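Note that this complex is displayed minus one protein chain, with the remaining chains in position.
And now, subunit A:
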């Protein structure tokens, strides 16, 4: 708005406007001043509005004053520096376009050297953003020297940042500079500081993608091989990721020749953390190198990881077992992986078993009916009897996958005790988890089985000591009613629920009210009016105010469900009574409900 004023007065006498212009500029003036305020929040504010300041100063002064000013301003708090690094990434517009993009490099270069990692990473990100927009000659003139300066920086922070910039400049560099850049990168891979080598390892994939195939096979591979032999575990861990990235870039035969061996070596690394990374990423690696070598060599490596003596590694490997089986041939999976799976099902670590349980059901469709019954079923059954609830829950949660292949009957015998035990677990979170799965189970098991075995459980949860369980139980009833239909619900749920309204404790009575309001929309107008509404109306005479105002709330929720004459004849009088209750909360909610009665009538 203020600037429209400027335009307005633009053509008029300058004398006249100065006083007016100054006033609208006042906030911007303050904003600029606050770049140096003592309060960090105000400085942060100003930095976040850097584009506003730049526009007020104009392009030329932004280049000549603001950017140098920011370059000096590098000892501020991390938050301010982080914001600055981010803002500068989108600043090309304000310094006069692409032709002037290079003026943004110096402040970002200093930010690339600060000790706070997040600031450095943001600065590198912004540099990449600017670099991709810069013209080729500008990259050569400004960006590549910047990389070289950072790469030769005295402090490791600069060198760490340098690694993330090569892939931007390399494609634009002429041949002699390309050679130079590769040499700098090589140096970084051989740096004294493990931090720098880590950065070189994690950025190698990006850089390699821009390098010509001839150099990729020779130089880049030699950097990579060097990093894979690093004495620091933390460097080798990052080199693992490079396997997949480089594998995708290489020709299949080179990949098999170079990468696969490295993976196999990594899978036998002394450090469990490296093996853990392999276990986590082996599936990606296999995709990168293609199915052929996977079958021969990587399966063996994978099997070793499944039998690793470190539980963390086995956990990671077990979690990938289904995915892995998908990409190898069926006989191989049955022959080499399945035996390991059997061992893992009785692993000493619960985390391993839990990871296995969360994926193993997915193997059923892969193996087919017969193999599943023969091989997997015993494992399922064993895991269903596991002493740790997580394992059992994971199995139950994926029941549908098995059901499609072999049907549920074979499992149901073991399933029931497992469910009952989980339903009565002493940890309420476990009980909560199994309640969440009840609708899924119901749909898989069918009405008959459910009625017989699980119905009682669902009612039992309504009287649980923990509110979250009672709440979930009410919700569960609603979902069951949706699953099996209102007719079934009327027979099997409604009456049982309504009986419980006579519980001596008001908290349990409240749960029933909650259940009624959830069930009503599913059951429809008739059932609600005939069976449930009388119970609610009756509860309005409860001695506990909490029940009474919950009645008001429930009645409010029933208004859209029942016919309007029911509202008028039954609900409204009841609410009228409640609105004169001595308790202020009861009156409040009754008034609320009456209001929505009125709204309902008018629509």
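Here is the rule we use: a residue touches a chain if its C-beta (ideal position, glycine included) is under 8 Å from a C-beta of that chain, and two chains touch if they have at least 3 such contacts; residues count from 1.
The working rule: contacts and distances are computed from a predicted model.
Q: I notice the complex is incomplete. Of the names "Serine/threonine-protein phosphatase 2A 55 kDa regulatory subunit B", "ADIP protein", "SERTA domain-containing protein" or "Neutral alpha-glucosidase AB", which is the UniProt protein name for the chain that's not shown?
A: Cross-referencing UniProt, the chain left out corresponds to "Serine/threonine-protein phosphatase 2A 55 kDa regulatory subunit B".
Q: Of A:98, A:209, A:264 or A:311, which sits in contact with the chain we cannot see?
A: Candidates A:98, A:209, A:264 or A:311; residue touching the omitted chain: A:311.
Q: Which subunit A residues would touch the chain omitted from the figure, given the whole complex?
A: 1-7, 21-36, 42, 45-46, 48-49, 52, 55-62, 65-66, 69, 72, 75, 113-117, 154-157, 193-195, 198, 231-234, 269-273, 309-312
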